[in-house]
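Up next is subunit A:
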Amino acid sequence: ACGDNTTASNSGSNGSSSSSDTTSSSTPISGNFNGAGASSQQAAVEAWVAGFQGTNPDAKIAYDPSGSGAGVKTFLTGATAWAGSDKALADDEVDQSSSVCAANTTAFDIPVYISPIAVVFNLKGVSDAGKHINMDATTIAKIFDGKITKWNDKAIADQNPDLKLPDTAITVVHRSDKSGTTQNFVSYFKDQAPDAWTYDLSENWPNSVGQGAKGTSGVVSTVKQADGTIGYADFSAVGDLGTVAVKVGDKYSEISADGATKVIDDSELDSSVKGDNRVVVKINHATTTEGAYPIVLVSYMIACPQYKDTKTAEFTKAWLTYVTSSDGQKTASQAAGSAPLPDSIAQKDAASIEAIKTK
Partner candidate 1 sequence: MGQRIDVNHLNIYYGNFLAVEDVNIHIEPNKVTAFIGPSGCGKSTVLRTLDRMHEIIPGAHVKGEVLLEGKNLYDKDVDPVSVRRDVGMVFQRPNPFPTMSIRENVLAGVRLNNRKISKSDADDLVEWALRGANLWNEVKDRLDNPGIGLSGGQQQRLCIARAVAVHPQVLLMDEPCSALDPISTLAVEDLIQELKGDYTIVIVTHNMQQAARIADYTAFFNLKAVGQPGHLEYFADTTTMFNNPQNEEAERYVSGRFG
Partner candidate 2 sequence: MSSQEKAAMMPAASGKTADKVFRVIAYACGILILVVLAAVFLFLLFRAWPLIGGDQKANSQTISDFTGGKASSFWGYVGPLLFGTVLVSALALLISFFVSLGIALFISHYAPKKLATALSYVVDLLAAIPSVIYGLWGGLILVPAIYPFWNWIATYFGWIPLFAGPAASPSRTVATVAVVLAVMILPIITSLSRDIFLQAPRLQQEAALALGATKWEMIKLAVLPFGKSGVVSASMLGLGRALGETMAVLMILSPGLTYSFKLLQASQNQTIAANIAAQYPEANDLGVSVLIGTGLVLFLITFVVNYVARKITEKKVA
């Protein structure tokens, strides 16, 4: 409508969609469709919407990055076609979904967006020189628990013989709002440094160390504002801050999208989850795959296998198909810096999507 940027066939000057075979539907989708949920997916969804509309120019898709919780809540009221969420559905949410999905089916979630979480820092003489710092899980956990307070602490220095570390105090910066990023971040500690990190797993930051900031943007700008800060943020938001190389096996692995794909590829699915068609990744933080980067955020899309409205079903099927296609994943990685889904996951996703009934 009014003011729309012509939904061009590709997403900008260096757009990528070479073909659209992957979206198998012969008749283009049309109508208004809504989604809401994780803000982490926002940049990717914007790219997907643009890409999807390239082949389905009459489909109007709106995404409200209101947050995972709000997204799922809204989805469970039936107001949206799908939800984006940084965590898999809880059991009671699966139960509730039967009232929204048709024919007593229950909602399912599939991973669509994988993004490495960077441990960012700002340290004069190191980060501004473009250097990384090596750390293992225990060191990171101790820093974030306030047990290591100086940058030249022995624990850090030992792992970074090449760096001259100053005697600067460490200021930890964490999310102040409830966040999937936080949960994914600390779950890495729970798996890899259980002795150094004894808090319960939660989307809220558990201790009072350092400073809290609202949203990824808040964390990044806070880290930027002072010397000696360290925080965690979605890879795409890192900018020119320094990043920590994380110990994987015997080596230190710098952050990269590929590294995130690798760790997911090396992970198993959680088979204990309730409900059908669900694809829930149990991230293998202990991976030793060369080049893998274990701190990742896996974000899901949540949909129904059957909808009360066929048009919605048709749309959702086509939409998810596009999103999980290699084309869609490539678009997202260009627009949001995310890691493409490994083939193993993409296949599982495809099987679940196939289950959506359009007739």
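The rule is simple: contacts are C-beta pairs under 8 Å (C-beta built on N, C-alpha and C of every residue); 3 or more make two chains touch, one makes a residue touch a chain; residues count from 1.
Per the selection procedure, all candidates are chains of the complex that A comes from, given by their letters.
This structure is a prediction, so every number in the text was calculated from the model and none was measured.
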Query raised in the report: Which one touches subunit A in this complex, out of 1 or 2?
Result: 2
Query raised in the report: Any idea which subunit A residues touch candidate 2 in the complex?
Result: 39, 66-70, 72-73, 171, 176-180, 199-200, 202-214, 218, 221-222, 225-229
